[in-house]
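One structure, as structure tokens, below. Some questions next.
Missing here is one protein chain; the remaining ones are kept as they sit in the complex.
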Amino acid sequence: MSGPILEIRNLTVGLPKGGDRANAVENVSFHVNPGEIVCVVGESGSGKSVTAHSVMGLLPKGQLKATGGEILLEGENVLTATPSRLRALRGTRMSMIFQEPMTALNPVVTCGAQIDEVLQIHTDLGAAERKEKVLAVMNSVSLPDPEKMFDAYPHQLSGGQRQRIMIAQALVLDPALLIADEPTTALDVTTQAQILKLVSEMQERRGTGVLFITHDFGVVAEIAHRVVVMQKGHVVEAGTANEVLKNPQHPYTKMLINAVPPLTPAVRDEKTGPVALETVKLCKVYGGGGFFQKKREVRAASDVDIRVRRGETLGIVGESGSGKSTVARCIARLIEPSSGGIVVDNMDIARLSERQLRPHRKHCQIVFQDPYRSLNPRRSVGASIVEGPMNFGVSADAAHAKARDLMKLVGLSPDALDRYPHQFSGGQRQRICIARALAMEPEILIADEAVSALDVSVQAQVLDLLDDVRKKFDLAVLFITHDLRVAAQICDRIAVMQNGVVVEHGKTVDVFTNPQHAYTRSLFEAAPGRNFEFARVA
Amino acid sequence: MTAPATTTPLADAADTPAPAKPTVWRKLFRNPAVLTGLAIVLVMVFIGLIAPLIATSDPSAINPAARNRLPMAESSMRADDGTRITVKHWMGTDTLGRDVFSRVVYGARVSIFIGVAVAAISIGVGLVVGLLAGYFRWLDSVIMRIMDGLMAIPAILLAIAVVSLSRAGLLSVIIAIVVPEVPRVVRLVRAVVLSVREEPYVEAARVSGTPTLKLLIRHVLPNTVAPLIVQGTFICASAILVEAILSFLGIGIPPEIPTWGNIMAEGRQLFRVFPHNILYPGIFLALTVLAVNMLGDGLRDTLDPKMEKRG
Amino acid sequence: MLSYILRRLAATVPVLFTVAVMVFLMLRLTPGDPAAIIAGDNATSQQILDIRTKLGLEQPVLQQFFIWLGSILRGDLGESFFFRKTVWELISERIEPTLSLAVLTIVLAVIIAIPLGVVAAYRQGTWVDRLVMGFSVIGFSVPVFVVGYLLVYIFAVKLGWFPVQGYQRISGGLGPWFRSLVLPAFTLSVIYVALIARMTRTSVLEVLSEDYIRTARAKGQTEVKVLFQHALKNAAVPIVTVVGIGIALLIGGVVVTESVYSIPGLGRLTVDAVLARDFPVIQAIILSFSFVYVLINLLVDLSYTIFDPRIRY
Partner (left out) sequence: MKSVKLSRRSVVAGAAAASALAGTTGASAQGAANTLRVVMHSDLRIVDPIWTTAYIVRNHGYMIYDTLFALDSKGDVQPQMVDKFTVSDDKLTYSFTLRDGLMWHDNTPVTTADVIPSIRRWGARDPLGQTVLGFVASMDAKDPKTFEIKLKEPTGLLIFALGKPSSNVPFIMPKRVAETDPNTQISEFVGSGPFVFQRDEWRPGDKAVYTKFAGYKPRSEPASGLAGGKVAKVDRVEWRVVADQQQAVNALLAGEIDIIESPSHDLLPLLKADNNIKLFNWNPLGNQYTMRFNHTTAPFNNPKIRQAALYAFNQEDFLKATIGDPEYYKVCKAMFVCGSPLETMAGMEDKLESNFAKARQLLQEAGYNREPVVLLHSTDLQVLTNLAPVAKSLLERAGFVVDMQSMDWQTVVARRVKRDPPTQGGWSAMLTSWVSADILNPVMAGFFNASGDKAAFGWPNDPEIEALRARFARAGTLAEQKQIAEAVQRRVAENPTHIHLGQWYSPGAHRSNISGWVATPAPVFWNIEKGRGA
């Protein structure tokens, strides 16, 4: 058949009363042709997921409801379809994969059974045939040893493998439309690359139309044929990948694209300040001991030697489980290292007890990943900021005065001090956290994935802020991230970690221009949109 | 590079703050369960408070001549000075000719007091112990072993033993009901502490050198309030019930202190002949416990949706 | 797995020891003198002293404790002060009724409660939900013995369907045995149903908001199967837990129920023993109840592995 597989016409989905806007999406129209990958891009709250879910008819009952327009799947309006008809379509003509494969798979059912379920619902094949078909599809998504995977439970698989199971289960009945809702966001770059590759392969081989939801322009650049940009529930721009990425028209699109950090590191001058932080053979070992039999040990970090000078930003880059956060938490002494030393201010604080530690706390502050959990919801942000200084005997007035200055510094109004965290946005909260850290006048600032949870636009601003305060206070910044682009933008030097070991360590430029270690190279290989030059438009 | 001062909050384009949630109080007063529960409880408390005013006679004044009178019956009794007083018994009299109505309204006092006292004490004790156990690893194992021990003894049996082995009285009954409740509270508090202590904002406070005690009080304690209020109501409700059960087993609070429990317990032998002895206090008791439970459910739904009662 | 069980069993030792100490002290430090009770009316002080000595109550408390502990470890629960019988005899006579009552109650409760809970969760916010929740709150609020009396009055006295009181041993045939337990089991299960229905509802509700439920729907699965194939199995762990916790509750309820229906079970034995200050019996019973409780918790934890493959010991 010709014509679009999916055509969305003036779709409007209403929000329940008392929301911050009337409709989640308003007059959204676009289409997906056979064998085409359409990326819907937008930041959180742009309504891209709502659009996807309304296609599947999976909008949360009672909360969201399509109030206008139509969604034509191969010419059939799914908005008016009966529940049973909708059920018949799901899995056969259209299917969906989700962001978090761990939670999207039923933890107590074997992977094979979960794929098999689709067949049970929609076909009347016998058990043997079904098993055959399942194994086949598992093969086609190149899962190692399908026979074994068939009886494995989701938690026994890696993130990538789980997502492959999801894809297998989505494609087992060759649907015309595959909806992928941020399918790689939760995955490490290397895995992400593989999954993206898989998706485009499958889609080519089977001529499936793909509606691909993402916030990451790297990913867009990687796989999109056409792009739809959404903001606050509206489609602001649509076109082929090249048009949109190379020559964006709408200011919002421009802003987003500008915000994407370039992979090529800015040239930075050598920092020669005094060494503020040094770790010596830092090790953290979890587990061990055990009552009857020895528990197996996990070496989260082993023999980590890093040195950060005043005014310098050291990036620790690695995938999840590489131990980069462990190192950060050891240095901040939130956890006690198993061995090795942490020299701060000519003093080894690795072994100090909580009590002995207290006077040294002020030297080193940390900003966490999740802005929503980093501030005590029950205390005004002012109280949170002054708490530290007052612990060190600063008078209340002095502390508050300082807090006001810092609020200005991080670009917030000082009057906001007596407001509560829930009244601020994620980005604003992260600014407040930075202010809180600065209030201690530290020499060392640890940013643990501090921008990972933020939308690109906000991310850029917070990165700027971090760099500014570094300069202003001549801070030694330890920047933990999984995102090479971000690292490229802000770090003087980079340490790449894998399985708790620093595999490569050097100037950002050197590491980026000619990576020594295989793992580092694989990381660059995987970086989405690496060989795509984004437009730099003012 | 733009100077930070110029990046105003407005600059956070697609990054708008979460819409302000309605305050807890407003939510509470929208919740029907909370409202009805609260209303009934307040009425009961009020009855208890003004018992001396509405009671038609001294709840422990016996009158053998007028025993087992049916509701609405009248009786007269000669005082020491020889004058005769006539009393109308709205709810009849018990086997000693005591006025059930008066006993029931006075019973409201004691029963509710027991509920509140038990809740207050067990929460108080449990909170302190729980905080310590939750935050200091080395204390934890010791405390929790003891708590496990207490938990392992079936609550009612423990209560029976405590009361009947010590001298029956208000205090011993309260203690008896508190003891088995404490470990449950401790576990609850401990669980909260364990989860909260990993929260970034607590770690942030640690990093900014906040002393442990301050940390507990300022950042951890507040998180226990909601679940404890909820748990408190449930403890209160079950305490009132347990008192009744102890009385039923003949080891409750001595009859001269009327509680709904022991009025029923005394009346239970005559259930079929004079049901009013069980009926009226029964209604009051069930109604109150029901109300407190409703209150608790409502509170949980609004304050602390995650937690499940007696879990 | 095995090592886990061993570890857990080892861990019960300190717990039971704590229990032993607490119970023992409680008994010894409170008033009430079994000797005086045994001696009966117009007994002279000398006779009572003789009896105390015979019962070994004249030794220092610590000594008594270790003597007792020793015999426990040798598996000897001692002899009742009153009945010319060993504690072991007494308990083994009484175990059947209590066990029957408990098991029947649990079965009854689970059968009634879980469907109620699931339906309530699925129809959250509708009248069905409110009805179920309403019932469960009431279940918590009415004293067991009141429920008991009402049931007796209606089903035994008025309708005469079931015996008023008493217990028929299984040896006397399943029919009578069952008939004699119907009312007690119902009485006891009320609060229990309330508890389980509640927990089922909550945990099913929680599961229903999980991603994999959405996935199942995205596959085109029917609501009923979503509910029972996907939701219930994932909700099982907390439910099983609460069933376990409920056992403690149950043991308490048994005491009352057995008195109402005069069932010669362990609950009644406890009350009688306490009233008679029959120390060996009290100690033994409470200790064994505690042991059962600990054991059940262990079983519950082990049962998790059945419901949730992620849990491995």
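Labels A, B and C are assigned to the chains in the order they are written; within every chain, residues are numbered from 1.
The criterion applied here is as follows: a residue touches a chain if its C-beta (ideal position, glycine included) is under 8 Å from a C-beta of that chain, and two chains touch if they have at least 3 such contacts.
Since the structure is predicted, the reported quantities are computational estimates derived from the model, not experimental observations.
Of the chains displayed, those contacted by the omitted chain across the entire assembly are B, C.
Listed residues C:Val15, C:Ile213 or C:Leu269: the one in touch with the omitted chain is C:Leu269. Considering the full assembly, C:Phe162 is the residue among C:Phe24, C:Trp68, C:Tyr122 or C:Phe162 that touches the omitted chain. Contact with the chain that does not appear here is found for just one residue of B:Thr36, B:Thr56, B:Thr95 or B:Thr212, B:Thr95. Where subunit B meets the omitted chain, the residues involved are 60-62, 64-65, 67-68, 70, 80, 95-97, 164, 167-168, 250-251, 254-256, 268-274. Annotation for subunit C: contacts to the undisplayed chain at residues 31-34, 36-45, 47-48, 50-51, 54, 82-85, 90, 93-94, 149, 152, 156-166, 168, 172-173, 175-177, 179-180, 259-262, 264, 268-269, 272, 275-277.
Here is the rule we use: only the chains that are shown with their structure count from here on.
A comparison of the A-C and B-C interfaces places the larger number of contacting C-beta pairs at B-C. Here the CA centre of subunit A is 49 Å from the CA centre of subunit C. Residue numbers of subunit C whose C-beta contacts span two or more other chains: none are found.
By the touch rule above, subunit B contacts subunit A in their complex via residues 1-9, 11-21, 199-212, 214, 218-219, 222. Chain contact summary for the complex, subunit A toward subunit C: residues 56, 58, 86-92, 95-96, 98, 100, 103-109, 117-118, 121-122, 153, 155, 166, 169, 291-293. Those residues of subunit B lying in contact with subunit C across their complex are 145-146, 148-158, 160-162, 164-167, 237-238, 241, 244-245, 248-251, 261, 264, 268, 271-272, 278, 282, 285-286, 289-290, 293-294, 297, 308-311.
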